[in-house]
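A single protein chain has been omitted; all remaining protein chains appear in their positions.
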Amino acid sequence: MTGRTVRAAVLPLLAVLGGCGGDAGRDEVTVRFWGMGREGEVVAELVPEFERRNPGIRVQVQQIPWTAAHEKLLTAVVGGATPDVAQLGNTWVPELAALNALEDLGPRVEGSAAVDPADYFPGSWDTNVVDGRLRGIPWYVDTRVLFYRPDLLAAAGYPEPPVTWEAWRDALRRMKARMGADRYPILLPTNEWPQPVALGMQTGAELLRDGGRRGNFRDPGFRRGFEFYVSLFREGLAPAVSASEVSNRYQEFSRGNLAMVITGPWEIGEFSSRVPPEVPWATAPLPGPDGPGASLALGASLVIFRGSEHRDAAWKLVEFLSEPEQQLRFYELTGDLPPRRTPWESPVLAENRHAAAFRAQLERVRPLPQVPEAEQIVNKVFEQGERAARGQASVEQALAALDREVDRILEKRRWILDREAGR
Amino acid sequence: MTGSRAVKALLYAQLAVGAVLALLPMVWMVSASLMPAGEASTFPPRLFPREVTFEHYVALFTRLHLGRYFLNSAGIALAVTSVSLLVNSMAGYAFAKLRFRGRDRTFRLLATGLVVPVQVAMLPLFLLMKQLGLVNTYWGVVIPGMASIFGIFLIRQYALSIPDDLLDAARMDGAGELRIFGSIVLPTIVPILATLAIWTFLSTWNDFMWPLIVLSDERRYTLPVALANLAGEHVQDTELMMAGSVLTILPVMLVFLFLQRYYVQGVMVGSVKG
Partner (left out) sequence: MLEAPEAGVAAGAPARTSAPAAPRRRFRAPGEENRAAYVFLAPALLLIGVFFFLPVAAALVLSFTDFDLYSVADPANVRWVGLRNYARLLDTPLFWQAMGNTLYFALVGGPLSIGVSLAAALLLNSRLVRFKGFFRTVYFTPFVTTLVAVAIVWRYLYHTRYGLLNYVLGWVGIGPVDWLGDPRWAMPAIILMAVWKSFGYNMLIFIAGLQAIPEELYEAARIDGASALQRFRHVTLPQLGPTLLFVGVVTLIGFFQLFVEPYVMTMGGPLRATTSVVLLMYEEGFRWWRMGYAAAVAFVLFLVTLAATLVQLRLRKEEG
């Protein structure tokens, strides 16, 4: 029957395809690497050098768009189909660690020459320590600083960028007075969580209490930051709009309709290409309640999966990508900032005046709570922030709702921790 | 008569407008796929390329390994089609012509399955596949598609019309049921088998959600999944994405165009329920 003959022809084809792409020979090892976004594209350019230095190891890079990355990773872990090495946004590290999917890299670091913990920015390194164990090596850092128009700021009476909240608010008020009623000096998209979270954490407050069991949002410290955030909207200094409602922030910035945004290192490249050269712009660390403030320790790490069959080869790749020269090359290709101090001393970065603010900020960064629910929790923060900013709720109501929702999110974690503690 | 001529003209005009609307997106798709990079994102938008280039097709096959995804899709679609033809036709015939205890009850139970959205099953099915070690494998994609309630219905509907005398005569001669199936039934239902084969091939080729969930290694991606993945990365490369879309649609379009007689007949038969 035709069906049968077709099947007889097709199954071997499938078998061949299934086997294709695996290890070519017995002594050659293929390390599978999952990269996301632009970094996934760029890593393929660094790979030939690694393969040259490590004959016998081939690297196969798979690119995954950020929009699908989270589900692809979790599905792969659950399905037992993980790669060897992956780039992991560091808010996901605790999640995969809770699944027991990541190898403990502590022992490997101790014996390693390439990876020197002391060289890394502490805030960044800490984002990879979950329950006392090291689950990833920081690959690049991302933190948020001010991008601003120094000329507009100077015209408002601030030749140097503000370093305290009071000065910041004063500068914004003055710029608003010069701009007019329907212009806003600072853009804080209401659907972005880094801004309210960073401001809330600048007072030293923790987002969670009780061993990561409950929300801590009504803590006076967090409340101060949250109130400051909301006040910027209430005073008309920031428009209550989401990121998608602003069609072209670079244009507004260039025209002087916008003087400040809080954003990350990739914008250095964007601003350089989209803002006309005659328009001055600069970066500065975030102002804090009483002096230079802290920002968020974000970024991505390199992790090795426990299900990998080539963990030693995978570690070699991680070491390679962690070398200062490779990190510098990586920076040149992507604009992502190195998480260790040595590459920063190179002229490429040391003399980059826009990156200088990031360098200063990186000494004052704080990690998010190391719980699997971290991403859900910070998304709730911006939702309540949006409500308060748009006047749909008071600060008290928003913070109470936030605690309620976060407690609900953490309910399972509480149950498990309590059960383990034998309470 | 002018009245009827005017009516005819109106009808043809409506048909023509409808045809343009139906085909325009795909015409633009093909056209844009042949445009040099960036030309599809101009204002005013162009319907036809200024100069034709195949660079995107070349890029898809060389840089982006589309050939591999093509083979994956083809292999999976062929495997599912061939197995399901056999499996569904046997069951459909049994429901139509064999008398056995609980036939109608089982059939009704099967029918209820049609109302259940297939996505309800996907979560536990994934966990089941994990237990069987079939996650991220071709079999993980193939196996759930090997039998389909709709296919059984289609075969049964058609098989109902096989004359009983024919079958009884064979039984009188002492032929076993499987012999009867192979030598009498299958040749008789070849038209509906063709329809089912085309239908299964098309729906397996076009399937998206389940392969998306089951396959994590991109080397095993089917075309639709790979295309969606590319779309996430290459949002700006309009022309490249259009070429990818053309390549994804082309096989099913060809299968349909050459075999549409069977396919259309099947749709119309499928609407006859009993």
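Details
Letters A and B name the chains as they come in the text, with residue numbers starting at 1 for each one.
Here is the rule we go by: a residue touches a chain if its C-beta (ideal position, glycine included) is under 8 Å from a C-beta of that chain, and two chains touch if they have at least 3 such contacts.
Bear in mind the structure is a predicted one, so any value in this text is a computation, not a measurement.
Which of A:239, A:265, A:335 or A:372 touches the hidden chain is settled by the complete complex: it is A:372.
Considering the complete assembly, chain B touches the hidden chain via residues 4, 7-8, 11-12, 14-15, 18-19, 21-26, 28-29, 32, 40-45, 47, 86-88, 90-91, 93-95, 98-101, 103, 106, 108, 110-111, 113-128, 143-144, 146-149, 152, 158, 160-161, 163-164, 168, 171-172, 176-178, 181, 191, 202, 205-206, 208-209, 213, 223-225, 227-228, 231, 238, 241-242, 244-246, 248-249, 252-253, 256-257, 260, 264-265, 267-269, 271-274. Looking at chain A, the residues touching the absent chain are 67, 70-71, 74-75, 77-78, 95, 98-100, 242, 244, 372, 376, 412-413, 415-416.
We take it that only the chains that are shown with their structure count from here on.
Residues 68, 71-72, 75-76, 78-79, 81-83, 85-86, 126-127, 129-130, 133, 135-138, 182, 186, 213-214, 216-220, 228-229, 232-233 of chain B touch chain A in their complex. Partner chain B is touched in their complex by these residues of chain A: 1, 3-4, 6-7, 10-11, 13-14, 17-18, 20-21, 32, 37, 41, 62-68, 72, 75-76, 78-83.
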